[in-house]
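Of the protein chains in this complex, one is absent; all others appear in place.
Chain naming follows the written order as A, B and C, and within any one chain the residues start at number 1.
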Amino acid sequence: MKRINVLILKIISPVLAIVVAAFLSSLVILSIGKNPLEVFYTMFRFSFRRLDSVAIIFYNSTPLIFSGLAVSIGFRMGLFNIGIEGQYLIGTFLAALAGFSLKGIPAVIHIPLVILSGIIGGMLWAYLPVYLKIKRGVHEVISTIMLNYISYSLIHFLISEVFLDRSQKLLIRTPKLLSTALIPKLHGLLALFGVNLPKHVYLNWFFPLGILLAFAVYYMLYYTPFGFELRCVGQNPDASRTAGINPEKVFYKGFLLSGAIAGLVGLSDLMGYFGYMDLDFPRGYGFDGIAVALIGQNSPFGIIAASILFGFLKRGAEGIQTLLNVPMDTIVILQALMILSIVVINKVMNDYIRRIERKGVA
Amino acid sequence: MFLIELIASSLRMAVPIILTAIGAVYTERAGVVNIGLEGMMIVGSFWGALGSYYFGPYVGFLFAMAAGAFLALIHAIATVTFRVDQIVSGVALNILAYGSSRFLSQAFFKMATTTPHVNGLFKLKIPLLGETSPVIILALILVPVAGYILEKTVFGLRLRSVGENPLAADTLGINVFKMKYAGVIISGVLAGLAGAYLALEHTGMYVEGMTQGKGYIALAAMIFGNWTPKGALWASLLFGFAESLSFRVVQNAVIPYQFIKMIPYVLTLAVLAGVVRKSTPPAADGVPYERGTK
Amino acid sequence: GCAKKETQPPQQQQQPAETKKIKVGLVFDVGGRGDLSFNDSAYAGLERAQKEFGDKIEVKYLEPSAGGENREQLLRLLAEDGYNLIFGVGFMFTDHIAKVSKEFPDVKFGLIDGFIEGLDEKSNVACLQFKEEEGSFLVGAAAALKSKTGKIGFVGGMKIPLIEKFEAGYMAGAKYANPKVEIVSDYIGTTGEAFKDPVKGKELALKQFKAGADVVYHASGASGIGVIEAATAEKKFAIGVDSDQSLTAKEEQRPYILTSMLKRVDVAVYDTIKDYVEGNFKGGYRVFGLAEDGVGYALNDYNKNMISDITAKLDELKGKIVKGEIKVPADKKQYEEFVKGLK
């Protein structure tokens, strides 16, 4: 009986969160003279009734899955890696470098090499803060903030001074990645299941890769000694040290792992969409990743869900902007309110559920 | 001459960071991490401009502080009352600040990214520094004031106790929630003030994005300053100094300009890495308090 | 409480088929409407077209997400939605318009500031470019002529070829007018944020003024507000960019705005719509330079008297450029050659 109640509550809680968020957002929508019901209806219809929208939602969520996972690994060991932003930019750059400079190798080798370069870039940029933390006692929040800014300038330098595609007149970008370095889209695979995606959808193999990685991270956290150590150190470094675990080593490995995953954040866009890196390469995935990780409660599967939610909000925003002339600002406000109400309600409901469950233990 | 300019410029660049970092000291000493300071600065700059546009600079400053406080209030409700993760709440507030400022700017001024020009406060004539905004002086005064409040007053003692050991404070009859609310809201007021400084005093207009991540830098300065107002002051000044130094490095072909733009951040890191110091956050920083858990 | 079921269908203003309007769509660059510069200028063109062809056209404008990665999606949504003419504001749209224009051959596209290779008149894309260097040349000359210290400054947003065009033209104009003039040049930052940083804009301009410059030209978007503020504080001159910044400035700032370099994005947008409406849309390239009045310098009630002594000279220069007697450099290399040629 209780178990059923708990189950119902668990299902209700995200729904309730969305309802409250929707209610608050309705006030904003009303204030610009639009009908909230229509706006929400359009948002959902646009997002879920069109095949391309659904695919675009997944495409949108792809970088966030990686970013959320990268942030969550930091959180798991009690460190706040605010530097995903810089890590993925550097990773993307190195990947691009491998993508346009390594010539004459087949895709089966080239693609992994490009991905590996991204990973290395992310790790490089993650190495600095963890080194500074352990060797010099520099708080990781400060160093990663500073390194983000440094990476912006460095990327600017590398792209506009060193690896500029000189065949372009006005655009500052790297040369185009070779075709062997581009990640295939998912169209072929989905066609096997009778799903025919339109051409303009860029959903690619990084999405399943991200899901796979989430499973891998879950496995790592809960089924490997290293994941065990990561969680122990995150919850109680003193006890871990006493038990013979070396927290510094775990920090090193964990941070590098987090950086490695961060290095993948930009690759779906790079290898699956743009095909080059420019000064305007999408920013902000690192910060979105923080929200995604925390809304997903640092659980790999929660992160997938939260990423898809963000992907939906973005696609829905395009829809209501185009179809209903709702300005972007309204949608941004809506997103903030959603995040807030989701976490508040989730928290309240979880506390409540925990209380009921405890009673159940009797 | 060069030196005086450098110092004056450093000071101007440092002031918003100083104000916000002092705010950060208050909230973190009360045990609440506030990564939403950036957002509070943003609403401060917007509402400051709005207030000043319609009612003059004094009201502008009031609006700015109220707006910062309002956002802080949401943060407090979410994190103290509902014990939501403090970082998510902060991240969400930053988004809200960005969206709402844009929305309201559009609504009031039919311009999304700027307001019309607005007036600042009177200027003080200070030898060497020249015409100086009173807010700069205020910021410098607020540092020892914050130190005094935190160390010497009843309020400060209680505020700090709540960040160190809320359960102990609770058993002594201190209203933990009230103290945490107070810390968070003060931080919002100061961040709002910093935002208004940027819009009213420095530029004379609100421009979207004009805070340029100074809220995060302030957070870093507060940590660097070991959770004390005085430390935060020095850290902010260091950063402001590095920034205005970078303006003055001769831009020639030898050093690409991108590297000159890195100076403030590299210098901060270098100083941090050079001065090994243990930083000790308040013992219960970031931990939501709930009576009845140990 | 429970809402009463008001089954008012969403009011869709669907036009009867016969009076079908021309649908004109516009996708802003990041920053969107209200940026007091580039995007707004494009919007002004759109607005003017709507006013003039009100019954014939229907307009809509969209704004990409903060990271800008959905530009292409927005273009496509407009195209799908039956829009006939779609603008992408800014060179960032180059690739996206190249892609989408192929998917929708019946839809016409206007690309502002961008350049797509291999177009011709029959293409469905028109690249609308500006010769910013020519306008900058004039204001550079104005700066050199007006400078008492023989030292002038330039503040750019981010160092990219587009902004270097402004810089090169400006420096060339200054050197042309006064070969001995000294020019200091600074850039604000290394990201797009550099165009929204009036705080740094002001500090950099202040530095230049204190170092002896007495006219500073900026090509830094909203950061330029700080440059103008600095000029006012130091009682020196600033030169605005893109639109006539004297008009939007504060009363007390106006005496310190020497002029502005005008870049008529509105004209480009308006002209293109007009052509379309009149059935004259042509693909390919349109370049707006001094000759086309697509760039220029601002002359208004506020600066009339300030520059009355040099307008004759400026107009003379303009004539020379239009005639091709002066070839204005558009980047660093051309500038260096240009200066060599002066000697």
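Keep this in mind: a contact is a pair of C-beta atoms (placed from the backbone, for glycine too) under 8 Å apart; a residue touches a chain by one contact, two chains touch by 3 or more.
Rule of thumb we're sticking to: contacts and distances are computed from a predicted model.
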_Can you work out the missing subunit's protein name as recorded in UniProt? Choose among "Na+/H+ antiporter subunit E", "Molybdopterin synthase catalytic subunit", "Serine phosphatase RsbU, regulator of sigma subunit" or "Galactose/methyl galactoside import ATP-binding protein MglA"._
"Galactose/methyl galactoside import ATP-binding protein MglA"
*Visible chains in contact with the missing one*: A, B
*Which is it among B:Ile77, B:Leu157 or B:Val287 that touches the chain not included here?*
B:Leu157
_I'm checking contacts with the chain that's been left out. Which of A:Ile155, A:Cys232, A:Leu270 or A:Met338 qualifies?_
A:Cys232
*Residue among A:Ser26, A:Ser240 or A:Asn298 that touches the chain left out of view*: A:Ser240
*Residues of chain A in contact with the chain that isn't shown?*
219, 223-225, 228-229, 231-232, 235-236, 238-246, 355, 358-362
*Given the full complex, what residues of chain B touch the hidden partner chain?*
148, 152-155, 157-158, 160-161, 164-165, 167-175, 280, 282-283, 291-292, 294
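Throughout what follows, only the chains that are shown with their structure count from here on.
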*Would you kindly tell me how far, in whole Å, the mean C-alpha position of chain C lies from that of chain B?*
34
*How far is the middle of chain A from the middle of chain B, if each middle is the mean of its Cα atoms, in Å?*
28
*Provide the list of chain A residues touching at least two other chains, using ranges where the numbers run on.*
153, 156-157, 160, 327-328, 332
*Send over the residues of chain C in touch with two or more other chains.*
32, 159, 190
*What residues of chain C sit close enough to touch chain B in their complex?*
31-36, 40, 159, 185-187, 189-190, 193, 196-200, 202-204, 206-207, 210, 222-223, 225-226, 229, 233, 248-250, 253
*Would you tell me which residues of chain C are touching chain A in their complex?*
3, 10, 32, 60, 62-63, 65-70, 72-74, 76-78, 81, 91-92, 94-95, 100, 103, 113-115, 158-162, 190-192
*Once bound in the complex, which stretches of chain B touch chain A?*
74, 78, 82-85, 87-89, 91-93, 95-96, 98-100, 102-103, 106, 112, 213, 216-217, 219-220, 223-224, 256, 258-259, 261-262, 264-266, 268-269, 272-274, 276-279
